[in-house]
Structures are given as structure tokens and as C-alpha cells.
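Dropping the structure in here first, questions after.
Each chain you see keeps its place in the complex, though not every chain is here.
Letters A and B name the chains as they come in the text, with residue numbers starting at 1 for each one.
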Amino acid sequence: MRLTRIAEITGGKLINLKDDIDIRSLSSLEGAEEGDLTFVSGKKFLNLVYKTKASAIITGKELDIDKPQIIVDKPDQVFYELIKVFYPDEEVKGQISETAVIGKDVSIGEDVYIGDYVVIQDGVKIGRGTKIYPFSFIGKNCVIGEDTVIYPRVTLYPDVVLGKRVIIHSGVVIGSDGFGYYQKDGKHIKIKHVGKVIIEDDVEIGANTTIDRAMIDKTVIGKGTKIDNLVMVAHNCQIGENCIILAQVGMAGSGRIGKNVILAGQVGVADHINIGDNVIVIGKSSVPKDLPSNGVYGSSIPAMEWNKWKRILAYLSKLPDILKKFKS
Amino acid sequence: MRLTRIAEITGGKLINLKDDIDIRSLSSLEGAEEGDLTFVSGKKFLNLVYKTKASAIITGKELDIDKPQIIVDKPDQVFYELIKVFYPDEEVKGQISETAVIGKDVSIGEDVYIGDYVVIQDGVKIGRGTKIYPFSFIGKNCVIGEDTVIYPRVTLYPDVVLGKRVIIHSGVVIGSDGFGYYQKDGKHIKIKHVGKVIIEDDVEIGANTTIDRAMIDKTVIGKGTKIDNLVMVAHNCQIGENCIILAQVGMAGSGRIGKNVILAGQVGVADHINIGDNVIVIGKSSVPKDLPSNGVYGSSIPAMEWNKWKRILAYLSKLPDILKKFKS
């Protein structure tokens, strides 16, 4: 695509262009080769501008280099939108593979794609335009909305409800039994889990994440919330709208999380915890108590030289005794 | 079901009932609607009793509300047992799908269910009443006990042994190679893993958990132990009976864990660690050293306001120097 045409699409101001050039592909500052268009956003990466091999740059401010530049308000967003132009989605036709096993009383909307070796049990409803890729298992009476994508090797246990435009990545398990037992004669007796899982519209769930069904009532992932890979959401959790749950976060049973919450990677939330709206929890932190709305919380320690940290640990262990002595 | 009939089943004392009522379903205090039966257990939830829409409540002590109440010793357990009455297990008939691929010398007991697209390799033995759901792979010479359930998309590598009444959730991998290498000429040379995995009777294993095979000898999960989702049990670990291993726990190689141990969520146990009986490890703690029996251990820090925690971190980093100065 000609650079002048790209500038038009972005609505930006094109400078430093002598003869129009063809843009071969989009790339990062570091990964770019000749013929590529790249972008810079934020001061952190400005030093890479001088080294990049890209033939043109999208930027928020004019750069003191000779290369053609497209100047726009939000260079990162403009670039993200160009990705969709350069790499349009491949059309997947509505079609049901002959190797798919479809149960009784299954309702399938128009233009639904069901790939090879999909198993759909009785009573499932699938909305128009939804795609289900190979080796996915859709349990009894699941309800799947329109324009949803289920990548290969996903398991929905029975009675799971997915909204519209939901994206479920490979390896995800939704609706497995919650981890609940009671003690009797020194043994753990399984509590039967008969609740539901509701995944609302526009949710995305990353690879190999697991979301357990409620004991009774429901586990809920709110509209527009995005969940990364290898996350654990336990039984009866209710996560609000537009949250961001990063990789390897674990939420124990019956947690309540408000809107616009960010749980960074590897955060752990204890059971029956309430977290308000607009809360950010820093990566690797532990949340054993409720957190009110509108704050940034954390408890992680940055790695330092191990020998230095071992000295700190030694003092930490003696801290109560030392401070008592000082007091007296 | 009539409330008087439910009270009979529970053996509890029914009070405040004027005319008998029909109970539509079971629910939590918060999620209940009219026609539901709920329960309250522990002081923490007593305040919800006044707001619940449930038509009747199972409780340990008489509540000062007008609603019908069933008074029993252990309201939670009574409720859990009622779940089984209200939602009986669906009968799954013994049957082998035509799309299952079954190897040579496979022995299959009575009333075994093998779903669509299951692959069972040569020499496998499957006990009476066991159920194996679609897309599960059972490697050579695995032995599976009676009344065991293998949910969709489970992998048993060869030579895995499962006991009776074991439950394996979707996405679990048992018997993958342990993570063992030795160094030679600056490269990591793979150590061949030829040991077994033994899962004893009444074990339950949560979604997407992985349990590696032993290098030699065996990896063992003891009778009645329950393992949550996304847990890692490395090669040659031996976990005792009736343990509770919560989500995202990681155990490195050759760990030994006694009986009735609880490892809470995201705990990490280093390699070659011994943990005694009746030990509780608090969530997100690190276990780099042996832990004797009968204690509660931990090392996690509760998340607090990030700005406050950053101040503490700054002092923590200077702790050895500050305390040395004070001493002199």
C-alpha cells in the first residue's frame, strides 16, 4: 500500500516524503526492515527511532530524522487500526463438518461454523455467525450467543452460557466442578456443584484458563472483561464489567470484583473477598482482605541480588525482637 | 418438594411454618428468589438473613425472622446433602462409541461408558462403571479402576494407574515427562523418565492440572486427596492421604507430603522438600525448607496501598544498614 494512501486512512499529517513509497508490512521499531511502516509512542522508545530500519514512522510529534513520518494524535491506536487493514480477517464460511457429533434438540443459527471433531451434546443453542473449532466439547444445554469464537480444544461443561462476541482460546475449561468438600469421619466429601457459569458479551478468555461452575447460583464474568492465559476463577466468583485479569491470576471461591478492575499477573485473591471498582492490584500481590474502590494496592517485592536479599531476610526474621529491644 | 418433606429428610426441627409450601430450588442467601430454600452457617453471613428473598432457611440456631426455618446441627452439611436430592446425577449408560479408537488387548469392565472420539491405546485396563468422555487419550498399559470419571480432553500418558472413584477434570495431563536434564558441553541433555504415576482411590484432580511421571520409581497422589485446578505436581512427588491442594500450587520434584496437609492457593514447594502430617501452608507462601508436622506456616504479605507498601519497601531495602547503625 502506498504511504500517501495510508496517511489518508489515518487522517494524519504526512511529512518528509519525497517520492511516494510502497509499504510492505507493519513492524516494530526493532523488528522493522526496509519497506516497513512502524510507530513510536512514549519517550521510552524514542532512542530506537534512530536505529530502526523502517521506511516510515507514525508518531505523535515530529521527529528529528529524515524519514517520512505520519503525525497523528494517538500513534499506537492508529497503528493498531492499520493492522486490521493490512491483515484482514480470513473469511470462515458457515459450515458444519461431517465429523462433528451433534446431539438432539440442538439449535444452530445461520452462518455457524462447526469444525472437524467437535462434540455438541443435547439441547445446546448456538447463535448466528458463531465459530467452533476442532476438538471442542460443548456440554448439554449450553447456550452460546452470536458471533462468538471458540478456538480448538475448549471444554464447556453442561449449562454454561456464553454471550455475544465472546472469544474463548484453546485449552480453556469452563464449568468444571468448584473445589468444595466437607469433612466427615476424617474424609473429604464432595459437594455437588449444580450452579451455572455466565460469560457475558464481549469477554475474551485466554489459553488454558479455567472457570469453575458455582455450587449453587452462578459464576459470572461481566461484559467486556478480558482474561489472560492460565487464570483460575473459582466457583461463585462474580467479576464486574471491563476488568483486566492478567495471566496466572488465581481467584478463590465467592469473590466479588467491581468494574474496571485490573489484577496484574500472578495476583492471588482469597475466598469471599470483595474488591471495589477501579482498583489496580500490582502483579504477584496477595489479597486476603477486601479492597475498597479507586485505589492501587500491592505487596510484591522486587527481586534484588540474592545475597543482599538474604541479609534483609535475616534481619526481617529478627525484626520483632530487635525493635522490642530498641523500645525498651 | 414440600417443605415438610424436606424437614423430614433432614431430621431437623421445622418452625414458623403456617401452610406448607413448595420449594422450587436451592439457593444462596444472596441469590435466592421466592420459592427457594437457603441456609445460613456462621456469623459472617447472619446479616444476609434479613435481606434474603428465600422462602425458607436451614439454620443452626433459631433466627429472629418470621420465615419458616429448619433447625439442624450442621446446616451447611444438611444443605450439601439436599443438593444431591434436588439434583440427582444423570444416568450415563455403559456404552462404547463407534468413533472411539480402541487398541489391542484392552480390557473393559461392565457398564463402562466410552464417549465419542476417545483414543485408548494397547494394553489398557478399565474397571467396571468407569466413564471416559470425548477427546480423552489413554496411553499404553494404563490401568483405571472402577467407577472412575474422566472428563473430556484428558491425557493419560502410558503406564498411569488410577484407582477407584477417581475424578479427573477436563484438560488434566498425567504422566508427562518430568523436567530433568543434565549438563554436557553447555547443553541440557534430557533425562529419560520411565517411572510411573499412581493416583490412589477417591482422588479428584481439577481442570488443567499437570502431574509428571517419575524419572524412576513413581509419583503418587494418596487416597482421598483432592487437587484443584492448574496445579503442578512434578516428577517423583509423593503426596499422602486426604490432602487438600488448592489452585495453582506448584510442587517441584521429589517432594514428600504427609497426611491431611492443606496447601492453599499458589503455594510453591521447592524440590526434595518434606512436609509432615496435618500441616497448613497459607496461600502464596514459599516452602524452600522442610516443615514438621502439625503446624501452620506462611510467608505471604497482604496487599496494602501501593504507596504505603513502596515506603515500606524502601526501608526494607535499607534494613541491614539502619539496624547496624543502631547497634553501634
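Keep this in mind: a contact is a pair of C-beta atoms (placed from the backbone, for glycine too) under 8 Å apart; a residue touches a chain by one contact, two chains touch by 3 or more.
Being a predicted model, the structure only gives us computed values, none of them experimental.
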item	value
Where 2 copies are displayed, count of copies in the complete assembly	3
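One rule holds in what follows: only the chains that are shown with their structure count from here on.
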item	value
Cα-superposition angle relating the copies chain B and chain A, to nearest 5°	120
Centroid spacing, where centroids are CA-atom means, of chain A and chain B in whole angstrom	25
Partner chain A, residues of chain B touching it in the complex	26-28, 30-31, 44, 76-77, 80, 83-84, 86-87, 99, 115-117, 133-135, 151-153, 167, 169-171, 202, 204, 206-208, 224, 226, 228-230, 242, 244, 246-248, 260, 265-266, 283-284, 300-307, 309, 313, 316-317, 319-320, 323, 326
List of chain A residues in touch with chain B within their complex	101, 117, 119, 135, 137, 153, 155, 157, 171, 173, 176-177, 179, 181-182, 184, 186-192, 194, 208, 210, 212, 215-218, 230, 232, 234, 236, 248, 250, 252, 266, 268, 270, 272, 280-282, 285-289, 291, 295-299, 301-302, 304, 311-312, 314-316, 319, 322, 326
